[in-house]
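First, the structure itself, so that you have it in front of you.
Here the complex is missing a single protein chain, while all its other protein chains stay put.
Letters A, B and C mark the chains in the order given here, with residues in each chain numbered from 1 onward.
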Amino acid sequence: MIQYYYLGSIALIAIGMYIVIAKRNLIKIILGLDIMDTGVNLLFISIGYVKNATAPIENVPGPYVDPIPQALVLTAIVIGVSVMALALSIAIGIYKKTGTLELDEILGVKK
Amino acid sequence: MDALTLFGIFVLLPLVGALVSYFGKKYAPIIAVIFTGISGIFLYLWYGNFGSYTIDIGVKLNLTFDITTWFFMLMMNTVIFSSLLFSVSSKLKRAGGFATLMLLGFAGANGVLLARDFLSLYLFWELMSWSIYLLVLRTSGEYARRYLLFGVLSAYLLIMGIGIIYYYTGSFLYADALSGAIPHAIWPWILTFLILGFGIKMAIVPFHVWAPYAYSSEQPFVAFLSGGLSKLGAFGIFMSMYSIAGISLLQSFGTFRGVSLMGYPFALLGAATAFIGTILAIFQDDIRKLLAYSSIGQLGYVMIGLGLGTPLAIGGAMFHAFNHAFFKSLLFLGAGAVIYRTGKYKISEMGGLGYRMPFTFMFVLFAIFALAGIPLTSGFISKWMLYEAAISRKFVIVAPLMLIASVGAYLYSYRILYGVFLGQLKDEDKNVKEAPGPMLAAMFILMVPLVIFSIVPGWILGWINKILVENGIGKLNYTTFSYSSAIGGANMAVFWIAFILLLIFAMLMFMAKKARVVDQYDNYLAGEAPPSVALHAAHNYYKPLRDTWAPLLKHSIDRAYEKFSKFFAGGFYEIKRIYTGNPQDYAAYLGIAFLAFLLVGWWLLW
Amino acid sequence: MDLFTIVSIILIIITVITAIIAAEMKDLLSAAIALGIMSLIVSILFYMLQAPDVAITEAAIGAALSMAVVIFAIRSTERWEK
Partner (left out) sequence: MKKALAIVLAILIFIVFALAFVKIPFGEKMSTYPHYYNPITNQTSNMSLPQHYLTYGKNDTGATNMVTAIVVDYRGFDTLGEVTVLFLASTGVGSLMYVENKVKKKVRRSNAVVETGSKLLFGFIILFGAYIFIHGHLTPGGGFPGGAVIASAFLLLYLAYPKFHAKHEKLSVSESIAGLTFVIVGLIGLIIAGYFLYNFLPFGLPTYLFSAGVIPLIYVAIGVKVGSELTAIVDSMMGVRE
């Protein structure tokens, strides 16, 4: 039985992939990358989940969830936003040069 | 003597010399000559002072100074010494870089000869290979690329062979390869990789197409490349077949008339090399290309000997390699001297230079005798040994091809002799002077051993015999002036006595009638003035022969490579259309690749 | 089906719907806001999956900073996708 959390995160990844391949607007593509990013993070965290367990903070007893995916995702989110800002600033630079955000027109201008 | 001394004199000293001569500017060739001279003196002093030394730096490295190494080092050292001496007066551009690269190649070559483990072999091999690349690059990027392609192929083949050995034995030492860790069925692969890898440096067919271009660069370097560095291929093949694998292992793959089936295909390849190289050399008008194809052909003989693997054949191959080192570098230097003085490359544009450059003519004449194997010279003995080795085992393909190649060698050497040095002197060459002193000295240094070893071949045969005995191949029957084999042999003393008698006879003939010198246009033209090129003996030289061979010459290996590369270039053009330049297409490819990986992983796991 | 499952399924469906809205909106500003909402809901999901550290980070970054950065970028370029 496939789990709904996995299905949801995979759906996010697939939507992000669809945006990256099909959409022609640079900012939209960057948004698509961000959606993929979120999907991957959710997938990681849900793999580390343990039923009836608490967060891995050891001032209460009892089973804890897996801390490793959380540690990885924690940094990944921060990196994600900074990389997205970098991509956006490149997109702004392209807009200043070519006056458009549409990929077709940018490639046309280049030729 | 310990490992460090050995390594220091033969590898580090040339490297230091390379560094020093880089800053030597104009005096760089002189500095380089001094450094090679020092290492040469040590080489002569240490004859017999043989030994094996191990350096342990995590992996074991083994340096061995034995008779095989010494024999090949002797060639290498003499050739580079005279090449550098020649370059002192040849006014090369950026002489510092030239001397540096030559010494780097020398250090690499010495390292290859000293190494008895694959790791240091490969390192020094690459050092040598890259210095050749840079030296060719000084002349032409196009030629250097051609060389590089085959150099890299050679390195890949070597590293495949070495990698297989290391995979099975876990050791880089030559001595450990035969410990039984390698399955018997793997050996043919290893040997094929190693032999082809080394053979590319020897320019065997069909990997010879780099050689005519690389050999068209600066003459002193080419002399070293053809005379010295290409012998490393012979050395490597000898080591891998008879020192690493050993003759009993080779014989265990089946024999054909007493010759291992592992070696016989390479003997055939060598015969093809000798044949094709010689035929192509006959039709060259460019003196550099002619000598290059001749070099390919002569190294084919060495390959034949190494492939046949009888004591006589290997002895002949070694002797021929030794002779080739001297006469071919002498020829290249002689051609270099002519090119330096006249600035011309084409044989059909020269002529009569023997009157203006008598000493060069004399040196080149002797080298040509040795090259053509005229029965007075050491070149004759080595070729004769190879013939006997082939004939005694009734090899009906190898022996005739060798014979044709030998006749061909006579034809192209006659072309040099007549086209360049004899015949009518061209008007524009009336004021050509004799080559400068260092050039003559360099050629003299190369000629003297040739003459001496022509009279007393026993000295070299003694060294070769030691090599053969040390590697357990067999031994030669020889005396100071002759050698003998099951079907004959040769005695130099007889030849020389006959020669001296003939010489006296010829002198008498020559003195009996006085020759008269006439102007080029005065003899048989009756006032007509045709273009002067048509008068030259080298114009349309060997045209009938060329017409005979024409159907065969249409099929060129160079053109085969060209077709091959064009075919692939077309294919790559189609592939190139995948790269549309649109980032989203790449993203889609990534998505498809991701899907493919998922499918494969899914299928593999459950 | 316990409460955890029901709430999770509802939130995941909302997440996917907001992601599709972000994908299909011609107005980039609306898309960015949809993205912010998605991040906020995902941070609730993180909290439900017992990952409070990640939830705090996602709430602060996904919902506030990343949306702000996108909006700044839209302000210096164009608002409408062609």
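Assume a contact is a pair of C-beta atoms (placed from the backbone, for glycine too) under 8 Å apart; a residue touches a chain by one contact, two chains touch by 3 or more.
Every value quoted in this text rests on a predicted model; they were computed, and no experiment measured them.
**Student:** Who does the absent chain touch among those shown?
**Tutor:** The chain that is not shown is in contact with A, B, C.
**Student:** Hey, which of C:M25, C:M38 or C:I61 is the one touching the hidden chain?
**Tutor:** Considering the complete complex, C:I61 is the one touching the chain left out.
**Student:** Can you name the residues of chain C that touch the chain not displayed here?
**Tutor:** 52-53, 55-57, 60-61, 64-65, 68-69, 72-73, 76
**Student:** With the missing chain put back, which residues of chain A would touch it? List them for me.
**Tutor:** Per the touch rule, chain A residues meeting the hidden chain are 1-3, 5-7, 10-11, 13-15, 17-18, 21-22, 46-51, 55-59, 63-64, 66-68, 70-71, 74-75, 77-79, 81-83, 85-86, 88-90, 92-93, 96.
**Student:** Which chain B residues would touch the chain omitted from the figure, given the whole complex?
**Tutor:** 588, 591-592, 594-595, 598-599, 601-602, 606
Simple rule for what comes next: only the chains that are shown with their structure count from here on.
**Student:** Take the average of all CA coordinates in chain A, do the same for chain C, and state the distance between these two points in whole angstrom.
**Tutor:** Here the centre of chain C sits 10 Å away from the centre of chain A.
**Student:** Distance between chain B and chain C based on Cα centroids, please, to the nearest Å.
**Tutor:** Whole-Å distance between the two chain centres: 72.
**Student:** Two or more other chains in contact with one residue: find those residues in chain A.
**Tutor:** Correct list: 24.
**Student:** Please output the residues of chain A touching chain B within their complex, sorted ascending.
**Tutor:** Spelled out, the residues of chain A in touch with chain B are 17, 20-22, 24, 29, 103, 107.
**Student:** For the complex, give me every residue of chain A touching chain C.
**Tutor:** It is residues 4-5, 7-8, 11-12, 15-16, 18-19, 23-25, 27-28, 30-32, 34-35, 38, 41-42, 45-46, 48-50, 53-57, 64-65, 70, 73-74, 77-78, 80-81, 84-85, 88-89, 91-92, 95, 100-102 of chain A that touch chain C.
**Student:** Can you list the residues on chain C that touch chain A in the complex?
**Tutor:** Residue positions touching the partner: 5, 8-9, 12-13, 15-16, 19-20, 22-23, 28, 31-32, 35, 38-39, 42, 45-46, 49-54, 57-58, 61-62, 65-66, 69-70, 72-74, 76-78, 81-82.
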